[in-house]
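Presented below is the structure to which this report refers.
Right after this comes chain A.
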Amino acid sequence: MTKDLVVAGFGGQGVMLLGQIIALAATEKGLNATWLPSYGPEQRGGTANCTVVVSDEEIASPLTDKPQFAVIMNNPSMAKFEPKMAAGGTLIYNSTLVTQVPARQDIKVVAIPANELAEQAGSARSANMVMLGVMAWVWRDVFTQEDLLTAMVHKVGDKRPQLLEINKKAFALGYEAAQKAI
Partner candidate 1 sequence: MKVVYERPKTLEKVTNHYCPGCHHGILHALIAEVLDEMGLAEKAVGVAPVGCAVLAYNYLDIDWIEAPHGRAVAIATGIKLAHPDVLVFTYQGDGDAAAIGLAETMYGAIRGVNVTTFLYNNAIYGMTGGQMAPTTLLGMKTTTSPYGRDAKREGYPLKMAETIALQGGTAFSARTALFNPKMIMETKKRIRQVFELQMKGAGFTFLEVVGTCPTNWGMSPVDATKFAETEMVKTFPLGVYKELKEVE
Partner candidate 2 sequence: MSERILMKGNEAVGEAAVRAGCRLYFGYPITPASEIAEYMAYRLPQVGGTFVQAESEVSAVNMVYGAAAAGKYAMTASSSPGFSLMQEAISYMAGAEVPAVLVNVVRGGPGLGDIQPAQSDYFQMTKGGGHGDYRLLVFAPYTIQEVVNLMPTAYELAFKYRNPVVLALDGLIGQMMEAVEFTDFRNPDEIPIPEWAVSGKFRHGGKKNINTSLDLIPEKLEAHNWKLQKKYSEIEEKETRFSYFGVDNPETLVVAYGTVARVAMSALKKLLNAGRSIGILRPITLWPFPKQALAEKARHAKRIVVLEMSSGQMIEDVKLSVFDPNKQYEFYGHPGGVTFTPTEIEEYLVRG
């Protein structure tokens, strides 16, 4: 089993963190994982993205030019990654912010109103956690919800219980939305 995922959006949307949580969850399960960020000027104010590879074998390339999975959080990222998706891949996008609807017919497209759901959970800033919940459903053959939630707590910390509650709620809403959509 080898799966890859690109997470892309604005700097500040927590796309790097989302990727790191998934990589950490894989590590904690004894799987191999790589997390590769875009870095440099790109990070500052512009678009940010990271690539996560999860495998039960030794991982060869940590970067992918034909992602099997993608979580797209804004329009520029859609423009950049839709054309790159592997045929048969799954593209999940934040339908609250992304107005450019994917046109490709050879990929699965899942629209998740991540910001809306995040606001329902208590903070628009938890849109990345909504997407983490979505990934928990999409990659349910790899992770349990508990795997990802535990990694999330390890990564974000539990010093601010209120924030943690919001994140967990966002995760649950994302999971639920994905179940309905896919």
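Points to keep in mind about this one:
What we mean here is this: a contact is a pair of C-beta atoms (placed from the backbone, for glycine too) under 8 Å apart; a residue touches a chain by one contact, two chains touch by 3 or more; residues count from 1.
In picking the candidates, the idea was that all candidates are chains of the complex that A comes from, given by their letters.
All values reported here derive from a predicted model rather than from experimental measurement.
Here chain A appears alone, and the candidate among 1 or 2 that touches it in the complex is 2.
Chain contact summary for the complex, chain A toward candidate 2: residues 20, 23-24, 26-27, 30-37, 39-40, 59-66.
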